[in-house]
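Note that this is a trimmed complex: some chains were dropped, and none of the rest were shifted.
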């Protein structure tokens, strides 16, 4: 399984914040073996720096010796410089031998850099671009890659040009997935988004990239894995169709699920309207998952599950 | 696939209605090869007897030569006696060589007689009994059969006694499913309800019974077929769990789906709360399916699907 938000590492601003003086928001996500007193130490650390906890989610699964938490706090970057914050949490991370300790200060840290991979169907890509343009998606789009010559239509490509978002067409084949070139293009990204990318990424690619890859599947996983889930659902005569956003793992459509959504269908729906309704779900489901991810709400959880605070 | 509502046949009241004189509701469901003019003939038939259509659903799937309709109409049983109505629709049925033509006059026709089969878990059985007692389930319960010694608990059995609903305990085994005895007990029913009956009915049983059998499955079919769907869903880390009510066919959990419902789950849910939420869905989903069925809203549809008007 990918390293989930290894992408979050090294978010320091070189002194920038110290110039600021107003209070700002901080988020801290923590995951370590459970023991008595973790919450006490975490909150004491924040309090000792004059930070004030606004909200906290803590989760310790039954009969498992593991601890998850997400804290939102208000602090003064002058009294608690960004570097200091990293150091403080790093110490706690060592103290509890944490498997994950991520800090983020949205107002000070750079936006997440993402790469978007698409194929022929561009409805998810278009939706992401629109949300991005409307400022509803707090990311920086490093590049858009398509492996289908009839990929994004012209007005999308022009949109990318106008907004100086590099667009790359890499004609992939079963023999040559051109993963090397893709890796180079997304080297600098924090995570990847497969906006209906119809090509399976190899375990080698995932390991080399080493960060998270989020996919949108147009079916209610674990049912309808693989190709043409809408057709599969239609043939099964289901009364509810869905979409699933999940992390990509080597096994096709089997990575940890982040978000799922459903909509009613009836006998009046044909395959076409199944696809239409599904596309509408895909747009919302992928955007919701990305948003949760960027807000550090999504953590990996044992046995191929996720914690979504 | 079972004969779907073969159960509806022969609903005549021996002259009873003719004594009545006020207007009453009628329902007619029709299924035949498609051709021009069916709606015209159906509505003309109703109009010619002074019947007034209150609502109609008509469905002709694309590129299929098949016609489905459901009419609700107001009529005067004196001017249009129940027997005459059957005869009129029978003629239309012949005219269009219908595969199905069902008439029902809720105020005049007897309630559907059902048999309920249950095992150890009695939450669906209890819910049905409560709805029945509150008059929210328009059926007559012929009998309740359980194949599990630790089946319905005592207050349920007492409830059945108080309400003169025969209760039968038939200890079934893989070797002896005692289907012969069950058949005798439900011979007189219009359809069967499997309220979490944990025993697979043989194709032989289904063919001999010859009427519809409705099952509730505690999973979002077609995923999670077979045993312990809640556990399957939990292990899959889904974010939505569901329940499915479907017609029973020889193939396990693969009959035409009537109704599906979902509820959100999160990492905070454990297997126990999965089961709890699922049970809540099962109750509602089964009741909704039975209600639709009794209102003649459910028709069989090609390729293992249903039309639910």
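In order of appearance the chains are A and B, and numbering begins at 1 in each one.
The criterion applied here is as follows: contacts are C-beta pairs under 8 Å (C-beta built on N, C-alpha and C of every residue); 3 or more make two chains touch, one makes a residue touch a chain.
Bear in mind that the values here come from a model prediction, so they are computed numbers and not experimental data.
A single sequence accounts for all chains of the complex, and while 2 copies are shown, the assembly in the file contains 4.
FYI, only the chains that are shown with their structure count from here on.
Taking each chain's centre as the mean of its C-alpha atoms, chain A lies 44 Å from chain B.
Partner chain A is touched in their complex by these residues of chain B: 59, 61-62, 220-223, 235-240, 242, 256-262, 266-268, 270, 301, 303-308.
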